[in-house]
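First, the structure itself, so that you have it in front of you.
The complex appears here without one of its protein chains, the remainder shown in place.
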Amino acid sequence: MKVPDYFKFFNKTRIVSGSKALENIPYELQSMDAVKPLVITDRATVNDGVIKTLISAYGDSGCVIGGVFDGVTTYASTKTAIDAAELYRARGCDSIIAAGGEAVASVARGLNLLVSYKTDDLLQFDTLPDTINLRPFIVIPTSDSTGLETSSMCEIDGRKYKSGELMPDIVIIDPRMLKKREKSQTVITALSAMARSIEACSESDANPLNDSFAFAAIQLISENISPAVKNIRSSKNRLALANGIAMSGIVFSNAPEGGCSELAVEVAKATGHSRLLCSTILLPCMLDYKLNNMKEGVRGELLLPLGGIDSYCATPESERGEMAVQSLKKLYAGMRRYIPLDFKSLNIPEYILDNAVSAVEAGFAKRYGKDACGRILESAYAGDLSTGGSEK
Amino acid sequence: MQEITGTSNRILDVDLTAKSFSVYEVSGEDLRLYLGGKGLALKLLYDRMKPGVDPLGEDNMVAFHTGVLMGTGAPCSGRFAAVTKSPLTGIMTSCSCGGPFGMSLKTSGWDGLLIRGTAKSPVYLYIDSKGVEFRDAKKLWGMDTRKVQQALAKDPGEAIVIGPAGENLVRYANVASGHRFLGRGGMGAVFGSKKLKGIVAKGKEFKIVPVKKNKFDRTKKKATDYINRNDVSANGYRNFGTNANVNLNNAGGILPVRNFTGGTHGEAHKISGEEMAEKFKTTYSTCKPCTILCGHKGNIGGEVRQIPEYETIGLMGSNLEIFDPVKISDFNEICTLMGMDTITAGGTIAWAMEATERGLIKSGLKFGSDKGVIEILKEIAYMKGLGKDLARGSRYCSKKYGGEDFAIQVKGLEMAAYDPRGSFGQGLSYAVANRGACHLASTSFALEVYQDLIEAYSYRSKASLVKFQEDIMSAINGLQTCVFTAFPYQLETPLMKYSPRPVLKFMMNLMAGVAMRFVDISIWPELWSSVTGRRLGMTSFLRAGERAQVLERHMNCAEGISRKDDTLPARLLNEFRKCDSKQRPIPLEKMLNRYYLVRGFDKNGIPRERTLRKLKIKKMAV
Partner (left out) sequence: MNINKYPEIKSGGKLVKKIYVAIMLWIVGRAIQAASKVDREVKEEFAALPDDFIMHLHVLPSGPGMIVGKDKNGKVKYMGWNPKGKKITLEMKVKNIEGAILMFTFQESTCIASARSRLAVSGNVPDTMAFIRILNIVETYLLPKIITGLAVKRYPKWSQMNPFRKYIGRVIIYVRTFTF
């Protein structure tokens, strides 16, 4: 096991996962001296009926829920956080529960900053110190969760806020909150979380603590994604996926942004497609490129969570990196019917990808070599994973 | 004066880089398939321009087409079409414009114009029957649109020109033709990037004579009768201009108020066409020839000015919570002189006001106050200060500063002044319109709110309705006549006029696809075929419109447009107007699925191969 000369790892989140996990909330809040939470969610989650389940989990707790604020939309805005803060203060709440996806968790974090610092100006938090005192914050992932909910960052009105203290105190993963979604959405959220985890442990400054979370996340996702989409009644598999996705949030909070994520953000900006889909498509191309063109290749340890213990033991050490990439490609091939796996089928013109390249080319060239960016995008455009991008 | 019988089919192909020109003759096949106007202009670019071109680069082209009706005296035929790749949206934009230029171009012997390349220094083009002269425009560069039109008036003919906004590449700069504009999408910036200050066409060298003159005269008379009988064209628009829409929209809850947070306002009457007609003693000021006479001028603030159109009144008035028509006229004047689209300018300033309120940007702009608006318009025109960012539209600004949820735009084009939350069909129309949130692709609000023929808050029939209207509008823009003729030419036909209203409502709401087939749209193809001498029935006429519509979509898909772009701003999908107590969300996904089905697109909104084959749209040449 490689231990870097210096590293930092921080995780303050407790995860409570399983049947009747929601019912633990009043007790957990009381242990943090909180009795009156404000629930932040969105209409889609309310329409799923899961908020009713959350409220009934409060049954007989003797506690009062300050309100269920469902005004969050798919875009996290400062105004929504300010409106939520107004409600929070009016009801005298002392804690926050976020039930939903990225936008909900981001607004909840914004709300937490506003009420903890008794202000209505979110813009003053451009840089957050490492130690900030925030109100107790619980996140309940739903089927819309992508991993950002359990991480140390949030995005509100296009601005990113990052601090370890923004991580939730507790994450409650209850199968009753994980309703069925479109298969394509399930696949995209799971694979993008896996992509982030793989990236985090593929970079040169990976550390053993983060690796352990990452490998667990990768294994949970790779083992459960197929049964979760094929079997619509598979709440067990959905629960395992949700755990993997939640862990991936902790993983990428403790790793710098990798090349795949960086490139995905630029492609998403240039094309209007979601960052999650772009990172899903780019990951195998990125790994393929590293395998074929970079001295350090791909970490052989990735074969363990991706291919399983039998495959790991049966493969010689020098070939494990390649087998890991093959296992990933096999997993992707199984998902082909649910999501597009190349940019061409998304109707993205090549010239738009060229625009995305220019934004990150210099950084990529330094880290991954000359023309790396262009070749990875070429491979992602055609969906041609066998050559790691054609030689120019 | 020489005569052109029918149409010349001649396109002047101008290369600004080489300072040369050639003549292209439109084939009979293309004329039959695309009719002219917008459709043919699109086809010209489709055959010559490849995807990925920089809208402000040398490879972008502008295609103009006057349509076959120009110069014949057909009612409301004084409009021409122009198409280019928009610097605001990055996809195709097509505009229809009145004013005198179209007539001059046509009567100089040219049906259309193709501009390519970039001049080395500012030029303007002088066109007559012999061809084009490249004249130096250095002295004109920097002049506002009025001054430059006055300066060019010394040359015989009529001009289209850009103002300082176009020269400075404001992404929504327009091109002025008299008091009308090639308004949306930034055509003025394309001119500016080509260092093209303007184009003058001499005109009056040819007389246009229909091939079947008797048939033409008969149809023209019928058309004029319809226009004079119809309440919208003969009363509403003729007496009060497009601002006749203000009171209607206010009553229907679709007036944009405070950046589309509300749909009605108690002070809306102050900016209505009725009150302005009385207050400013308005008289006609229209395109020629026009039978509807919607354009007006009046005595505003001590000078004679064009009355701002409804879109300006809406987006720079109620949308900013300003209800003083004199102030709105002041804003309109600046936009006119600078050469800027008032819809995008109004939508972007509304975004800026709300962003200031939320602390996302710093500016002196405030809802309900005109303070700072004229200054910001000038900053935008000259790309200074905050204006440098605002000149790129609200999509760009919201991505840079945040506030994407209240940037009211689709595909980068700011929304027109009809709130789709009170007219679901209009919501679908905005989402799927080819150039962005355009109200002229399909005017569903007219049938839903004004005529009350279709249930506004239902998703049923909307896909068929929007498709039909889009095809009709595209076809009309192919002729070309003014789209306002849609009211009289459809509503005054016997079937529409004399059918019992409950029967009409039933058919339109529950069997729209069938009902549309019975609508009599014969006047337009009769006008076209009497001018050209070629046969054109209602089905072929509508098919030509469909062809132009799908061709434009096909060109946009090559630029990356797909389902993810056919959407509405977050505010309109998630928030509700104060006047809507029932809080009815727009069922966009349902309508979109159905729309793609009736259009022959796949589930990602990409035209299927068989749809392109059916419409005889060949593979891209480049």
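Which chain is which? They are A and B, in the order written, and residues in each are numbered from 1.
In this text, contacts are C-beta pairs under 8 Å (C-beta built on N, C-alpha and C of every residue); 3 or more make two chains touch, one makes a residue touch a chain.
Source: prediction; values computed, not measured.
S.K.: Counting contacts across the entire complex, name the shown chains the missing chain touches.
M.R.: A
S.K.: Which one, A:Asn24, A:Thr119 or A:Asn293, makes contact with the chain that was left out?
M.R.: The one listed residue touching the chain not shown is A:Asn24.
S.K.: Which of these touches the unseen chain: A:Asp60, A:Asp126 or A:Glu317?
M.R.: A:Asp60
S.K.: Could you pull out which residues of chain A are in touch with the chain that's been left out?
M.R.: Counting only chain A, the missing chain is touched by 16, 18, 20, 23-24, 26-27, 30, 55-70, 83, 86-87, 90-91.
Operating definition for what follows: only the chains that are shown with their structure count from here on.
S.K.: Mind pulling up the chain A residues that touch chain B in the complex?
M.R.: 43, 73-75, 77-79, 121, 123, 156-159, 269, 271-273, 346-352
S.K.: Over in the complex, which chain B residues touch chain A? Could you list them?
M.R.: It is residues 51-52, 358-360, 398-406, 557-562, 564-565, 570, 573-574, 604, 606 of chain B that touch chain A.
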